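Okay, structure first, notes after.
One chain of protein is taken out of this complex; the other chains stay put.
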Amino acid sequence: MNIEIIAQMVVSGALMGLVYALIAYGFQLTYATSKSINFGQGELVMLSAFFSLTLLNIGVPYWLMVPGGLLFGAALGLLVERAGVRLALQQKSEGWILLTIILGLLGFSSAENIWGRDDRPFPTPISSDALHVFGINITPLEISVAIGVFAIMGLVELFKRNTLLGKAFEAVSADRDAAELMGISATRTIMLSYGLSGMVAAMAGILISPITTVGPTMASALILKAFAVAVVAGLDSGFGVVLVGIVLGALESLTSFYIGSGWREAPGLVLLILALAVRPNGVFGKATIRKV
Amino acid sequence: MLKVENLHAGYGSSEVLNGVSLHVKPGQVVALIGANGAGKTTTMRAISGMIRPTSGSVLLDGKAAQGMGAARIARIGLAHAPEGRKVFGPLSVEDNLLLGAFSRLPHFFGFHRKAEEELQRVYELFPRLLERRGQAAGTLSGGEQQMLAIARALMAKPKVILLDEPSMGLAPVIVQEVFNIIRRLKDAGITLLLVEQFAKSALEVADYAYVMEHGQIAVEGTPAELNKNDRVLAAYLG
Partner (left out) sequence: MLKRFLLLRGAEIIVLMALASVPLMVNNTYALGLLTLLAIYGILLIGLDVTVGYLGQVNLAQAAFLGLGAYAAGLSATMLGYGMMASLSISMLVGLVLGGLLAFPALRLDGPQFALATLSFSALSTTVLNEWEGLTSGAQGLSLSRPTWLGLSMDAQGFYWLCLLMLALVWMLMRNLLASQWGRAFEALRDSPIATDAMGVGTYRHKVAGFALGSSLGALAGGLYAFNFQYLQPQSFTYDLMVILLLGVVLGGRKSLWGAFFGACLIVLLPNLLSNKLLFELISAAGLLLAVVSGVRAWKSKSTQHFQILAPIVAMGILVVGGFMVENTENWRKAIFALMLFSVVVGLPDGVMGYIAKLLTRILRVPPADIAAAVSLDTVLPKRESDGQTLLELNDLQRYFGGVKAVDGISLKVRAGQVHGLIGPNGSGKSTAVNVISGLYAPSGGEIRLQGKRLPSGSLLKVARVGVARTFQNLQLFGELSALDNVMVALKGVYRTPLPLLLLGLARAEEQRAQGEALALLELVGLKAQARMAAKDLTYGSQRFLEIARALARKPALLILDEPAAGLAHPDVQVLITLIKTIHERGITIILIEHHMDVVSELCDVVTVLDGGKVIAEGVPDEVKRDAKVIKAYLGVVQDDAPSDAVDRKEAPAC
């Protein structure tokens, strides 16, 4: 067994894991304000990627495409909130689970018919020629994924900590009623969280597409692992997702190398079910007190 | 300043308030007392929009406020320091205070500068909060959290403050401190509607008081009048 191969596997797996973490972070954003998540988030990733690809195809330069794609993602996030989440939250029901699944299906079908079922390459100015660092091959493209993930998470966190609106966001997650009493509209804050979450999903799509290509099913495996990361880390645990994402990504690439590529989905799923069995609120999550 | 007429409200199919009317004049401290379950807290919640009244009117400075969401009522100048304090636990003391002024500060940048003056004033009133400005609010003691809740309400420069059970769950010494603060607020000319389970103490600071029973106002009057009223005491110790 070659230590260099293992290291190679771990590093490239961990970089993939960062994308899972980014999507999982999107779940945390909406869970914080509304205790709900978008089960069709994978379709948001995919639709934003297709939209960005279209922007590139009609001649928009790469660096202008990025904000365009992010805006598109945010808009989709808002749409999901309006059509699938708000009513259920008002009725205090869990109808949003079903509704977001349904909206995801609608998005999937639309993508299939608008952009076709084939996988398409996603051009990028960033080179994919491997660099050798300590005997490990790593491409600038992979590095750009890491930078992109941290950049967008950092931006959102900066927003949350340093603007009054961001603090209001935290206030709504801490105590929704009290926030309302301060004049902070919980409905608008939940909208904001869905917008941000959609933006984060779009970023994940733009970052991962050059590596995986773009197609209607591009996110279906991705999203399962993001779910696993979010649940294992805890839906309210902040940066726990990064750690769990990295570990899961590494574990996955080792599994597919040593057991078989068909099994690469398995560790995340097993981890998720185990985490629910052992720590239902996640490794980094807080326990809740039952109230009557 | 605050005029409530024939307010009806409840939870689900149950009606808790059957027509509550009360009046708070500018600069007054008005106490709302009564046994538990009489509907004091529900009255507060119906006024501030935390629950939607089924009928009746709430006039804040002459403007109709009933039926609006809590956030909008807060923006037109009503601050409600709710029962159980409800400070934002994970946020710092100062962030809690800044959020108290949410509706009149810029939402992105420069909010700190604009809130500076008000922050100074509040810190003067509550020096303890200045000492702990960077600390997470959830780690404060019960008494400090209550002070934070009151200070947070002040930050909004509201026309009226609703103060719900500020003494709840606090040790007697701290309760006394809370009442001293209420007295200071009164001296500063702040208009206050106070719900208290400790009727005696409430009557000491109040200019006027209402006694609630079964979702209605049973008795009202100045503290001097109420102290002579057997029914008031009966509401507490049978």
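Which chain is which? They are A and B, in the order written, and residues in each are numbered from 1.
Assume a contact is a pair of C-beta atoms (placed from the backbone, for glycine too) under 8 Å apart; a residue touches a chain by one contact, two chains touch by 3 or more.
Please read all numbers here as calculations on a predicted model, not as lab measurements.
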| item | value |
| --- | --- |
| Selected residue (touches chain absent from view) among A:12, A:36, A:52 or A:173 | A:36 |
| Identified contact with the non-displayed chain, of B:88, B:126 or B:198 | B:198 |
| Absent chain, residues of subunit B that touch it | 10-16, 35-37, 141-142, 165, 167-172, 175-176, 179-180, 196-201, 204, 214, 223, 227-228, 230, 233-234, 236-238 |
| Missing-partner contacts on subunit A, residue numbers | 31, 35-37, 39, 83, 86-87, 90, 94-95, 97-99, 101-103, 105-106, 108-110, 112-113, 220, 224, 227-228, 231, 235, 260, 262-263, 265-266, 268-270, 272-274, 276-277, 280, 289-290, 292 |
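We take it that only the chains that are shown with their structure count from here on.
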| item | value |
| --- | --- |
| Rounded Å distance, subunit A centre to subunit B centre (Cα mean) | 42 |
| In the complex, subunit B residues that touch subunit A | 48-50, 69-72, 74-75, 79-80, 82, 86-91, 95, 98-100, 102-103, 105-109, 111, 152, 156 |
| Subunit A to subunit B touching residues, read off their complex | 163-165, 167-168, 170-171, 174-175, 177-186 |
